[in-house]
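I'd like to ask you about the structure that follows.
A single protein chain has been omitted; all remaining protein chains appear in their positions.
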Amino acid sequence: MASPITAKEKPSENPILFVARPMATAARQFAKSLIRPATIVYPYERLEDPTFRDRVAVASGRPIGVGHVWDNYRGVHALNIATCISCNLCAFSCPDLCIEMVTVPGGDPKHPKKCPEIDYGKCSYCGFCSDACPEGCLTMTTRYELSVARRAEMVYSPEKLYDVFRTKLPMNPIRVERPANEDAILLDPPLCIGCNACSRDCPTQCITMLDIPKPAAKPGEKQTKRIWKEPVINDSDCVRCGTCISVCPKECLFWGTRK
Amino acid sequence: MASATLYSVSDGLASALLHALGSVLPGPARAAVTNPNVIVGLAVLIFAVILLAASMLNTILLIWWERKLLGRFMDRRGAMHVGFAGLLQNFADGLKLFRKNTFQPQEADPLGFYTGPCAYMVTSLIIFGVLPISSGWNAGTLPLTLLLALAIFSFAPLFIFVSAWSSNNKYSLMGGMRSAAQMIAYEVPILLAVVAVILVAGSFNLTTIVYEQQNYWFWGPLVVALIVFVAGMLAEMERIPFDLPEAEAELVEGWNTEYGGMLFAFFMLADYLRALVGSILVVLLFLGGWTMPTWVPGALTSFPLAGIFWFMVKTYTVFGLFVWVRASLPRVRTDQLLRVGWNRMIPLSLLSIFLAAVLVTVKCLPLLGCVPGVGS
Amino acid sequence: MQPDDIARQLAPKLGDGLLSVEPFPGTAGRVRFRSERALELFRAVRDDLHFGHLSMVGAIDWVDHREVFYVAWSDAATQYLFLSTDVPASAAHVESASSVWPSANWHEREAWEMVDVTFDNHPDLRHLLMPDGYAFHPLLRSFKLHEPEELEVKSRHV
Partner (left out) sequence: MSEMWINMGPQHPMTHGLWNLRVKIDGEMILDVDPEMGYLHRGIEKISEDRHYNEVITLMDRCCYVAGFAWEHLYIQSAEQALGLRPPERAEYLRVLCDEFQRIASHLMWYAAFVQDIGLMSPFLYGMRDRDLVLDLFQSYTGARMTYEYMRVGGVRNDVPPGFTDQARKVLDWLSDRFVEYDQLCLGSTIFRERCDDLGTLKANDCVAHGVTGPMLRAAGLKRDLRKDRPYAAYDRLEFDVAVADSADVTARYLVRMEEMRQSVRILRQVVDWLDRHPGPVLAERLPRWLGAPYAPIGNEGYLLKRHYAKGVGFSAVEEPHGEAQAYVVNDGGEHPYRVKFRSPVFANISAARQYLVGYHVADIPPIMGSVDVCVGEVDR
């Protein structure tokens, strides 16, 4: 335990010394900054430029950016449309609701491919979307210059995000480890009608429809149109996006713990 | 080196102009324009224009100088984009202010609101008429230029108070009040410190005071008076640590809170005009004006306009000192300023008068470690 | 200081005003009391248990009733104590703690304007964060946030 610091340490009443100490410090700083002021002359000098950082660090003696990891910066997103599986997870995880899934060419006509469109007017650059992306196709880059002339230009379409991807900017290398997840998507068998909707829409194709035995028809019971198939989910491939739950017409899929 | 004076230059310019004009005019008109009185009138006008332009240019240069110095004190660069090393930045700023709408608060009194800044500006400019810049480079040889300069200089709080009162804003009012209160605290010690200079120099005339410093500059023997004078000047110029009337942290902008556009630019310019005058006065009274010491090689002191050059160097150095103070000291409080003014500065200035009187009596001025100087 | 100790010290003073003292995470315990006996409890907590510092006052809307909670700190025990009382939603009022702990003043103002719990004998029960005359109590469960679609500002077409 340290002894309390006492505040009272009255300065000397000498009127010469009373200006001398702060003024000497300021003058020392003045002399230092004649060599290299701390200012970074932004449009001409950029912090992300490693040669510049080293130069400044040497010139000013400040530990500016020595070993500075610029690549982790969370700037504008880059989207690799080719590997996007349209799982919606980025849009679900966005706390600011700035991601909308829009149709991009390339999907089959019945089930169009949807990729994220990001409104940077709302985005808070939290990085939850790129953390959530199971395929690593939505990442954040070091691009930070975003000023536009019109508000509509703040909305980046998937194509524009793909352009960012193609500029090969340093991508955010941080991959959040997916914690082992105890949740899985379970089936409530009596409700299932075997409609194939989940398997059809699953972005990772991890649902297969397996035949199940058709029970013997009881006498007098009306014949239903039930298809005697049941989804089986491959947990290791499943990204837990919940698309199957949302498309299930009978609400027979639900979150649970696999026994 | 009184070969060319500012007035002789403008006189020559005026007579040349008017004679050239007269040569193309018919007889009676020629006689009218070459009348000596007309020539003198035009010469005075040209003189005034040159003076105005020179003082304005210097003021703007001074602002640039402060911005650059302050920037380095703060570990940054200062203005650097417009013109070489940002030299034209202040012109750009002035242009911007000039283009702005001049507005007036609804409840403000227009008379005081508009005359305040103008009078503040004009009084600050008038002082330049009596300040000698180099030998012969002054408006006239009035016997009491020092008193006149200080008298005009101390007009400012009045106009500050007028504009503060008529802005009808509580912050402005408090700033104006502080300005008035502050004046009482620092004017007396300044004048008393000047008395010490007058005692030693034996004259109220600034030119004479400078010539008296040819052998030794006054800052050595009159160091106490110099300290009091510089501190008083800091208060007079309303610069940190004595910028309470426009203390930004509590009074927003003090007495010029309600001003914008060109009226604000007037205040801003006049502030720096006064800073320039303050620096010039320090140079004239204590640092030997345009004279240089004998150990300086003759080649450095005998080129054309060397007097003006060295005078400017000294002035900008003195202002650099003010900037240094601004960069490293906090602002005092009103009551502390008054206490310092009455309890410290007035006794100190009385002491400096006493010292000056002793020095004059025993005639030992050069013995006191002062810098021997020589007229240029 | 354990919940039992607190109960033992408070019970003689408050009698049936003290409902229970139960363990509570991060604190010495949670004291549940009847809102009518609030002032007595505050005095007892401050003077007998030496919880001299009131850190926080807040309220929760449980739809059928409202809960007012207080957090006090004792320098001697270096522990927090959590006090809470339930008031009916129809007559949500409780005695102000600001006569016992002056620091309750602003916290109670906030709790009043947010969850609509009136603090009797409060010295200065005005709006704090919301504008004067604001008619709603935002932290009530009945105060629904707008759906995101309604909040969305349509971009201007330029």
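As written, the chain order gives the labels A, B and C, with residue 1 at the start of each chain.
Here is the rule we go by: a contact is a pair of C-beta atoms (placed from the backbone, for glycine too) under 8 Å apart; a residue touches a chain by one contact, two chains touch by 3 or more.
Remember, predicted model here, so these are calculated numbers, not experimental data.
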*The chain left out touches which of the shown chains?*
A, B, C
*Write down which of A:78, A:140 or A:233 is the residue touching the left-out chain.*
A:140
_For a quick check of understanding: of B:11, B:187, B:212 or B:243, which residue touches the chain that isn't displayed?_
B:243
*Among A:55, A:74, A:143 or A:160, single out the residue that touches the unshown chain.*
A:74
*Footprint of the hidden chain on subunit B, which residues?*
70, 73-76, 170-171, 173-174, 177, 240-241, 243-244, 247-252, 326-336
*Extract the touching residues of subunit C with respect to the undisplayed chain.*
24-27, 52-56, 58, 60-61, 69, 71, 75, 78-80, 82, 101-103, 105-107, 114, 127-131, 138-139, 143, 145
*By the contact definition given up top, give the residues of subunit A that touch the hidden chain.*
1-2, 4-13, 15, 18-19, 21-22, 24-26, 29, 38, 62-70, 72-74, 88-89, 92-93, 95-96, 124-128, 131-132, 140, 172, 174, 176-183, 240-243, 245-246, 251, 253-257
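Here is the rule we go by: only the chains that are shown with their structure count from here on.
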_Mean-CA-position distance for subunit B and subunit A (Å)_ = 61
_Nearest whole angstrom, what separates the Cα centre of subunit A from the Cα centre of subunit C?_
38
*Using CA atom averages as chain centres, what separation in Å is found between subunit B and subunit C?*
64
*asked:* For subunit B, give me the residues that contact two or more of the other chains.
replied: none
_List of subunit A residues in touch with subunit B within their complex_ = 15, 19, 22-23, 25-27, 29-30, 32-34, 37-39, 41
*In their shared complex, at which residues does subunit B touch subunit A?*
69, 71-77, 80, 324-325, 327-329, 344
